[in-house]
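Note that this complex is displayed minus one protein chain, with the remaining chains in position.
By letter and in written order, the chains are A and B; residue numbering begins at 1 in each of them.
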Amino acid sequence: MANGVGTGKVTVPGVVLGGLLAIFVVISTWLFITDRYWFTELSSEHGASLDGVFIAVLIVTGIAFVATQGLLAYFVTRYGANGDEKASYWHDNPKAEMILIGGTALTLTILVFYGQLVWYDIYFTDPPEDSMVVEVTGQQFQWVFRYPGIDGEFGERNISLVSPTNFIGLDRNGAGADDIVALGQMHAVLNQPVTVLLRSTDVIHNFHVPHLRVKQDAVPGLTIENHFVATIAGEYEIACAELCGANHYRMKAALTIDETEAEFDQWMEEQLPFQ
Amino acid sequence: MTTHEEHAHPQLGFVRKYIFSTDHKIIGVQYIITAMSMAVVGGILSMLMRLQLGWPSAPSPTLEGIFPTGFAGGIMAPEFYLSLVTMHGTIMVFFLFTAVLTGGFGNFLIPLQIGARDMAFPFLNALSYWTFLLSCITILGALFVEGGAPLGGWTAYAPLSALPEMGPGQGDGMTLWIVAIALFTASGLMGGLNYVTTLLTMRTKGMSMMRLPLTQWALFITAILGTLAFPVLLAAGILLTFDRIGGTSFFVPAGLYTASGVAVEHSGGHPLLWQHLFWFFGHPEVYIVLLPAMGIASDILSTFARKPIFSYRMMVYSMSAIAFLSFIVWGHHMFLSGMNPILGSLFTVTTLLIAIPSAVKTFNWIGTLWGARIQFTVPMLFAVGFVSTFISGGLSGVFLGTSASDIALHDTYFVVGHFHLVMAVAPLFAAFAGIYFWFPKMFGRMMNMTVGKVHFWISFIGVNCVFFPMHAMGVVGHLRRIYDPTQYLFLEPVYGMNQFISIAAFILGGAQILFIGNFFASIWLGPKAGKNPWNATTLEWTVPSPPGHGNFGPELPVVERWAFDYGLPGAKEDFVMQTEAPSRVESGSG
Partner (left out) sequence: MPTITQEVTTVPIPDRPDVLDGFGPPARPPVDAGGGDEGRSPGQGPAFPVSKGRLALWLVLTVVAMLFAGFSSAYIVLRAVPAWENVALPGSLWANTFVLLGSSVTMEWTRRRMAQGNTASAKKWMAATTALGMAFLGGQILAWNQLVNAGIYLTSTLHSSFLYILTGVHALHLVGGIGALTAITVQIFKNRYSASRHEPVTLCATYWHFMDGLWVYLFLLLALA
């Protein structure tokens, strides 16, 4: 009988399985690259580099995906059982393995460095001095936005002051007198840096603006800073991306990026602080 | 399990033998059947979820009949949806996979494959099963208590989980959840203790560690993982319980505003602490699910490739490496939690490190098929399915592991797609492969292979239709754990996809009925199986199917070689049992 010298056979189940894998590889790859299912329209400065990282990972994993699934498909098609023919008896090849491990390690190292460079200039660059500061408070199940007002200073907050009209327990005496509090609506100005201070009064929420590639948890007891610069004016959806209770799914808010300072100031006027 | 009748033991009554048995084989089967029933529950829950996601808030009076509160007014309530999600995740991760892979296959296979008569501590073994059963009942109980099951997800993030006022289901339901998990942990620890002791001290003569089948290595490493990871979850659970009922503030910061006013009695706690403790356990847990699957798939691949596994040693080393690394990657679930971004970078590095041993395994599986003579039996089909889905899911993990790209993908369906492929589907396929493969050894009969093939083809196509598109949805931005995606305009492009996935999911779920039917029918009706229906080499195939009490008869087998001598040149057959002495093989009388 043959000892691995035989040819093997192309079997029906082998072909079906291999074929399925092939079809699946093609469709999957399409799903990942078609702009039908691409990110929402990019509207922030830092967003570009994030999408860049995604594409880099996509290329690396894409190659790995096609290569591995492809080989799998090929082998199952090619090496079906053939009578009592024996498979080729080999089970080690340190050299090949070291090459493959080395290759993977190298690719991943490059990936890590590229990804971390982007990660760093998102999390380790301070916002410019002139950036507008907005305090964003998540609570079951709404977003409350607070602007410091004319004095440019946020007033004190005291949880015991929370009431149906005073969502975040703002103390109207002192610096808080002119703070502007808006429920479910946030405004910012085109191409101007914005710093958001994320807080929560109950459970963990997540301040998520898909178009701006902004996503950051709002954790009770902490104040987490995040900043962005919007590059396209318009209305954007703000979502809560962290499970926070029954109505998590409709904890929404609207973000308006105004063309000009004027429009923004006008909106501010409308939000007269309630006494 | 009345099928064992033909092996009546004069000394033992039926109850002793098949219900309160301490025989590892019976306990294994008990685990498998219990886990299977839990899987059915978890599967049904997911079908309900898909119903809601595909056709949000579609009125359905029938379901109102079944769940008067959950479907009050004929429409699913948001909190009910979330409790479905929580229970689905919890049941599937713990009560299906951890149970079926370690509890089921572990108990059944360890003594049989290492040449022992039973576990080191049979009574402890039985105890572990009954504790597990108790935990199953407890978790199901959460569905029926006042307020319903918890809605905080299987990760039970504090403070949502720490304060009952934070939502329906966070009261009694959440308490039951914690109790169930604690019981499950205890059961898992008893099991692990048994596995490690048995594997180290009870291997038969000649069965050196490096001659173990990979399944055994996987189970060994998994047991150690569990021993190190479960206690931490237990500790976290204890602290959480004290926060809930003792009024302490480990996870609850000062001045939280709840439905019933300000939670004044709490101060000083830290919500992220829960996440750190949970994920320190949680990430090893996902490998506790995956490793046994890897082991089973490796052995079955080699068996039906009729070719030795490629690079046995690297397989063992990579599994150990994965196990070790899994303890230092937990932060990759917390990139956006407000955790120090420096840590974020460190965790990215460790996370992607894990891709290397995983890559090794992938390459070795593919290498095993190179030049093979593949027999496309049902177990083999599922094993190949395992490799394919593991690659898909694993690679999507790399997007998440890179902290920068996780910003867009965190808490979207990209994550859901990732972990279903790699944790739901891959281990499920390995489990199926294992069941089809060892069923004859369990019940002395074969399963119906035609039905099995149909089951595979539908499942394989099904899972790829259900879970792969989820990545695309995630890229578009579809958030997870949301009751009604149509709330968001930016998700408009994927409304249709949701329906497609739901339909595929129903077909997939339906296909599982084939499996369950096949399983139970074959126990009684399947064609009788011989000692070694698959021409496999490991010890369990040297004894009758099913093996009698004590497995091996008067003499324990003596192991002469590793478990992968398929297609050995010079041998008479294309497989050589582990018990064959070299001399006998040369003379060709294998």
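Here is the rule we go by: a contact is a pair of C-beta atoms (placed from the backbone, for glycine too) under 8 Å apart; a residue touches a chain by one contact, two chains touch by 3 or more.
Here the structure is a predicted model, which is why all the values come from computation and not from measurement.
For the chain that is not shown, the touched chains among those present are B, taking the whole complex. Across the entire complex, the residue among B:74, B:122, B:141 or B:341 in touch with the chain not shown is B:122. Within the complete assembly, B:553 is the residue of B:496, B:517 or B:553 that touches the hidden chain. Considering the full assembly, B:202 is the residue among B:149, B:202 or B:334 that touches the omitted chain. Take subunit B: the residues that touch the chain left off the picture are 6-12, 16, 21-22, 114-118, 120-124, 189, 192-193, 196-197, 200-211, 227-236, 238-239, 242, 246-250, 254, 265, 267-270, 273, 276-277, 280, 544, 548-551, 553-554, 556, 558-562.
Just so we're on the same page, only the chains that are shown with their structure count from here on.
Chain centres here are Cα means. That of subunit A falls 28 Å from that of subunit B. The part of subunit B that touches subunit A in the complex is made up of residues 77-79, 82, 151-153, 157, 159-160, 166-168, 253-259, 262, 269-272, 305-314, 336-338, 341, 344-345, 348-349, 352-353, 355-356, 359-360, 362-363, 366-367, 369-376, 381, 384, 387-388, 391-392, 395-396, 398-399, 402-405, 407-408, 410-412, 457, 460-461, 464, 468-469, 471-473, 475-477, 479, 481-485, 487-490, 493-494, 564, 566-570, 574. Chain contact summary for the complex, subunit A toward subunit B: residues 3-4, 6, 8, 11, 13-14, 16-17, 20-21, 24, 27-28, 31-32, 36-40, 49-51, 53-54, 57-58, 60-61, 64-65, 68-69, 71-72, 75-76, 79-82, 84-93, 96-97, 100-101, 104-105, 108, 111-112, 115-116, 118-120, 122-124, 139-140, 159-160, 162, 169, 198, 201-204, 206, 208, 210-211, 213, 215-217, 219-222, 224, 237, 239, 241-250, 252.
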